[in-house]
Structures are given as C-alpha cells and as structure tokens.
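Dropping a structure here in structure tokens format, bear with me for questions.
A single protein chain has been omitted from the complex, and every remaining protein chain is retained in its original position.
Chain lettering (A and B) follows the sequence in which the chains are written, and residue indices restart at 1 in each chain.
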Amino acid sequence: MTSIGTGYDLANSIFSPDGRNFQVEYAVKAVENGGTSIGIRCKDGVVLAVEKVITSKLLKPGANKRIATIDRHLGVVYSGMVPDGRHFVDRARDEARGWRETFKTPIGTADLASRMGGYLQAHTLYQYVRPFGVTAIIAGYDSELETPVEGEVGKGPSVGAGGKVAGKKHGGPFLYMIEPSGLYWGYYGAATGKGRQSAKAELEKLDLAGGELSLEQAVKEAARIIYVAHDDNKDKEFELEMSWISGADGPTKGRHEEVPKAIREEAERLAKKALEGDDEEEEKKDDEKMEE
Amino acid sequence: MFRNNYDNDSVTFSPQGRIFQVEYAAEAVKQGSVVVGIASKTHAVLVAIKRNAEELSSYQKKLFPIDEHVGIAIAGLTSDARVLSNFMKQQCLAHRLTYGRDMPVRSLIDLIGDKAQVNTQHLGKRPYGVGLLVAGVDERGGPHLFEFQPSGMTEEMVAFAIGARSQMARTYLEKNVEKFAECGREELIAHGLKALKESLVQDRELTVENTSVGVVGVTGEGAKRVVEPFKVFDGQDVAAWIEAVADDKEGGDDAEAEAGGDAPAPAGETMEVDE
C-alpha cells in the first residue's frame, strides 16, 4: 500500500496514476475479514455453505441466517459487511421480481449474476456512494423443464410459440461469484472470506469440472471444507449454515432450501472426524520426524 | 485528537476496509443509558435506566410501544430513535391493515436494518446514532429479541444489553443465559433488573423514577394462542419488582427472584413523592 497518503485513495471512483481504484481495493479488505463462504456446483445441484463466527454467547443459536433465497430456485451467500450483504440480497430480489414481471418466467442464474455485477460496478463509478463491502456467491438451478407460459392457473398454448429448440439442453446448476468491483465469473467451486485460501485448495482437490460429484457428496464436502477453513481460526466457535438446490427430480425439487438438520449434522460429524484424522496423521508425522 | 483522512464521511473505506463514521455512530449508542432485553419461551422483556437532564426535569423515556405485539428500548440519540420508531409503527399498522395480522418481528427488523444500511453507503447521509433492542411476539416461533446497530446490523439474541456500561450487564446475562428460556414472566423481569443493576454507576440505585419495564408475551398455539400485548411500566408500577431484587433480598448470584403475583404490586411504602 505504497500509495496511502498520496490522496488517491480518499474517494471512490478516483484512479491513481498507476490506474488503480483504491476504494474498491479497501472494500475487498472488508471481505477478507468476514466469515468464510463457499459454493459447490456439482452434477445434479449446487450447495452453499457459510462459517458464522459466534461473536457473542448471547446470540440466539440458529436464528440469524446468512444464506438468503432470492427466487425459488436461487440462493445467495456472502462474506464481508453483513448489512451490505442484506442490501445486495434486497436488490437481487428486486431484480428477480422485475424479471418475472417483464418476461413471465423466472430469472436465469447467469442473468441475475449479470444484473448484480452491473449494480456493484455502478457503486464504483460515483463519488457519492461507496463500493459494497461484500463478495457474494450466487447459486441457482435453472429449470430444465418446459415452463408453462402461465403458472398453475390457465395454461398457455400446448403447441406453437415457446422458443424451444429441439434437442437443445436448457437449464441446470450454476454458480457465480461477484466481487466488490462488480467483476464476476462462473465457478465450479467458489470461496471467499477469511478462510478462502485453504477452502480454495480443498475445492481444487475435488475435480468438480469432471462432473462426478453428487449433491449428497457435495454437502459433506462443503461442511468439511468450512471446518478446514475454520481451522486457522480455531479459538473462536462458529455455526455452520448450508443450503442446497437440486433439479426437479432431486431432493429440493428445483428449489433453494436450507439443508435439513439431520443431513447437516451428519455432514458436520463426518467433517469433525476427517479433521481429527488429519490432526492425528500430522502428529504421527511429527512423531516420526522426532524419531528420526 | 488524532484525525485520519478516512473518517470524514460514511462513503470512504479505510485501508483496512473499515468505515470510521459508522464506528463513531456506534459510540453514540454507548453514550445512552443502559437498556437490557431478555426473551424466554413465553415472554420478552425490556428494562431500562432513565436519565434526567437536571434535578427538576423529567426523565427521558427509554421504552416505546410500536404495536400490540412489539416494543423497543433505545440507547443513543433519542431523536433518531423517534424516526425509526415512527417508521416501525407505520409499517406495523400498514401490515395489520393489509393482511389483518401482527407483522412478523423479523420482517420489521429487516426493514430498519435496510433503512440504516443505506445511510452508511451514500454521501450526504449519516448513520443513525442510536441502537435498539426490539422485543416482540409473532407466529414464527413466539417471543423474539433483536438488537439493532447503527451499521444496519440486526441480530436475534437470547438476551442483550446496550448503552453506557452495558458490558457489566452483558456479563451477568452471559452467566445466566442458559436459564432464560424456561423463565416465567416475573423471573425474566427480575433477571433483567439484576442485569441492569450490574451496569449502574457506584452509589446509584434502581428507583421508581429511573426504572422502566416493558413486557410482551404469548402462550399457546393456534386456537389457544393468547398474546399479552406489549406494555410499559413506570413509576409505582415497578416498585414491587425493584423491591424484589433489592440487594438485601439477594442470596447470591443465582438466587431466583420471587416477585409477588402476576400483576405489578402496589407501591412500596418508602418511595419518595414526585412533586
């Protein structure tokens, strides 16, 4: 941060002589201190997970959710400044609602990512606002089914216009991550927040691009990765929150839902076990070294 | 005082990713007198210390009813609190008019959280200089207690305290946090007042002048659901509760307070006259 004090970092939308927008970089710092969030896109769904560090014993356990539903098939988790994250969620819900109003169909995950990327980018352009202090992960499962022109009441024409191309595959699981700059990419596995480095390392081991991991496995991996990422921050207790989205024939029937308690607890049990196993191995190695 | 260049407005991040204006606003909350809130499975209570500006002036109110089922306790700038309080009242009324039901407390809290967040992201606005404890009941899990901060952060708590010297009250609450869920109305008030006492300045005591108690409750579900509407008790109405937690009656930290009966008892005999 050699440019601190030169004055180019005091207002948003100002370029420094070497072409940087410092206020956006500082916003990223706010993210880097937040609890770890991850997302996993697998062959039959998407999983979101977040580490919620317990800042006070007086917090009501399980009552403060950090993963939000945007539309029936869309979920968002974020790291960084929580009130900014709520603002992000509100805007995303408005976008999803607006899309339904205009096009009479749910918004696609890619379209939502694009809209929200634009919204965050706009907050880097003007001096009268500040960038968002969050990095958000958007998960969605776009329907593969032929959606009716109208909902449950009254059907559209059973033949004719509909825009479907024979043989073309539509929909599926998607995952995007948006940074405070408005930059976003699609991911197989995404991680942000304090433990993102170790989380990324774990995600890379999973061969997500290979498309072999199932949703049930992904839930267990997500729990384990949050536990691994938390390991560097061991002295503080945390709560794990997870949500998932499957296709229409999967466990959530295409909807974004919280992972059922029983499944989450089982995943946490396995995660703790895996972590203990690692520690033992490390200890063994240490012992061996000692012996040498 | 040391000044850095990053603390003049709420649209500038410091190099560490902090927003000093928001942090300073949080300091304003600590200037207000202490308020405590606790929720059990059946009730949520708010208790507060009121201050008077000078000997002959009246005491500033700390607890405000929002709707039948919600009330707030404030610490910080009272006038900012009134803006939020009016907004919350309007939202609750509009919800009641449109849907014919109590507004879910979480929905209400989210609205003021969002409102406050906007003030931390736009030049020419300032964060609210007030913290709130919001107690309410709804059909989504019975009684609730929320904390609201100037940053727009809102969290549901089992119990909490904000305002001047509130750390001592929080320590008391943390020590007893496991007990609250099963507490009845009177026990909960007693715990609240005991926590409040922890935060008092030396030589100050709870009196009928400076103590406020607010209670809201719910029992049963479905057809048998009965709501005890949020009500604030002041003056002689709190005398019995104060008496019940008086130092000489305490048998140690864990003593369960035994307040007399369900209704607030009549005035204590040693109380001073107001005028």
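Convention: a residue touches a chain if its C-beta (ideal position, glycine included) is under 8 Å from a C-beta of that chain, and two chains touch if they have at least 3 such contacts.
In this section, contacts and distances are computed from a predicted model.
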Per UniProt record, name of the chain withheld from view ["Guided entry of tail-anchored proteins factor 1", "Proteasome subunit beta", "Mediator of RNA polymerase II transcription subunit 18" or "Mitochondrial import inner membrane translocase subunit TIM17"]: "Proteasome subunit beta"
Of A:Gln23, A:Thr36 or A:Thr69, the residue in touch with the unshown chain: A:Thr69
Among B:Arg82, B:Arg101 or B:Arg204, the residue in touch with the chain that has been omitted: B:Arg101
Options B:Glu55, B:Glu221 or B:Asp247, residue touching the unrepresented chain: B:Glu221
For chain B, residues in touch with the removed chain: 97-101, 104, 106-107, 110, 138-141, 221-223, 225
Positions on chain A where the hidden chain makes contact: 68-69, 71-72, 93, 96-97, 100-101, 104, 150-155, 158, 257-261
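The rule is short, and it goes like this: only the chains that are shown with their structure count from here on.
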Chain centre separation (chain A, chain B; CA means) in Å: 34
List of chain A residues in touch with chain B within their complex: 1, 4, 9-12, 22-23, 26-33, 56-60, 63-64, 81-84, 86-87, 90, 123, 127-131, 133
Partner chain A, residues of chain B touching it in the complex: 5-6, 10-19, 39, 110, 113-114, 116-118, 120-124, 145, 151-153, 155-160, 170, 173-174, 177
